[in-house]
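A protein chain is absent from this complex, but the other protein chains hold their places.
Take a look at subunit A:
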């Protein structure tokens, strides 16, 4: 039969599906920008202060007309939207580079427009960025915790609970011992405790993972709320005022203009975050543990037939996830403020989950998605300080609106770990 053998080389030809979604989004956003400038033109020049935190030189401020910038940005946006329409019509897709350019210009446009329309239009760029980075810390740790779970096939809705219990444990232990490091350790253990519940019920007793996660969140919220009013508040002096984790500058690096003070003049928790993200990235992509974790998240049975203990690996990963998310919880009570408040995480655990999805279940993706959300939080604070015309309620919605837009609109269908949410039962 050798004569009858046909070499079938699979030719993966693809046809571009005409999908006008992006083109329409681009067009609408460009029009929104046009209307904003046409009818609500910003009346001030915008000034970005670049010199903060730099001692060796005096960097001049960056000042330009917000309206002029607005028109330039609108031209770019309209051009890209039009190009996208032309391309799509002839069956091609817009390049990734131009798509990125569009979003960068749109975000810059909104930023400049909002600042230019405010009462005071001078902003410290360093403050804007470093605050954004700091605010994204709990979400970064949270999404890393989510990542450790999801990549091994467990849905982690309980990030919120891990953050909250981490924050609570941190303040309690930190206050009693007067040692923020003990508080940080307690935060990690608190996260592990919450994770243990998730792991026990979802892996050992095969309860639906989403339901366990939600129940755990409600439990943690209720428990910490109760303990807060009954235990912490009556003796706030001794139990609800933890010393903060130290902040310090990293010599030389922190003197790089703008970037230095943003990245290298931060709380020690930020530096820990760099290490944790790098470690997780390396471990997931380059180590034996990472290969097994990814296999268990994609095709647990295949891993099992090769001698990988699926449920044990999942269990330990979920516990690790708790430790990582717990560190994020410590941000609330050891970095941001020094005391606990009921439900102070305010849904950031869920935003962390969204960041994980937006970042396509990858460490770097989740990192940048979290930073985007943290940045929108910071924007909200800065704009209200500057005295913007936008009502405060709308500003408070900003991070959540960005989350919804990002996850629903921009991501489209990103592919998660295939076995995520599916319990593994042998046989």
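Assume a residue touches a chain if its C-beta (ideal position, glycine included) is under 8 Å from a C-beta of that chain, and two chains touch if they have at least 3 such contacts; residues count from 1.
Here is the rule we use: contacts and distances are computed from a predicted model.
Colleague: Which of the following is the UniProt-recorded protein name of the chain this complex doesn't show: "3-oxoacyl-ACP synthase", "ABC transporter ATP-binding protein", "Sarcosine oxidase subunit delta" or "Ubiquinol-cytochrome c reductase iron-sulfur subunit"?
Modeller: Options "3-oxoacyl-ACP synthase", "ABC transporter ATP-binding protein", "Sarcosine oxidase subunit delta" or "Ubiquinol-cytochrome c reductase iron-sulfur subunit" narrow down to "ABC transporter ATP-binding protein" for the missing chain.
Colleague: One chain isn't shown here. Among A:24, A:83, A:291 or A:337, which residue touches it?
Modeller: Touching the chain that is not displayed is residue A:291.
Colleague: For the chain that got dropped from the picture, name the residues of subunit A it touches.
Modeller: Counting only subunit A, the missing chain is touched by 1-6, 8, 10, 12-17, 286-288, 290-292, 294-295, 298-299, 301-308, 413, 418, 426-427.
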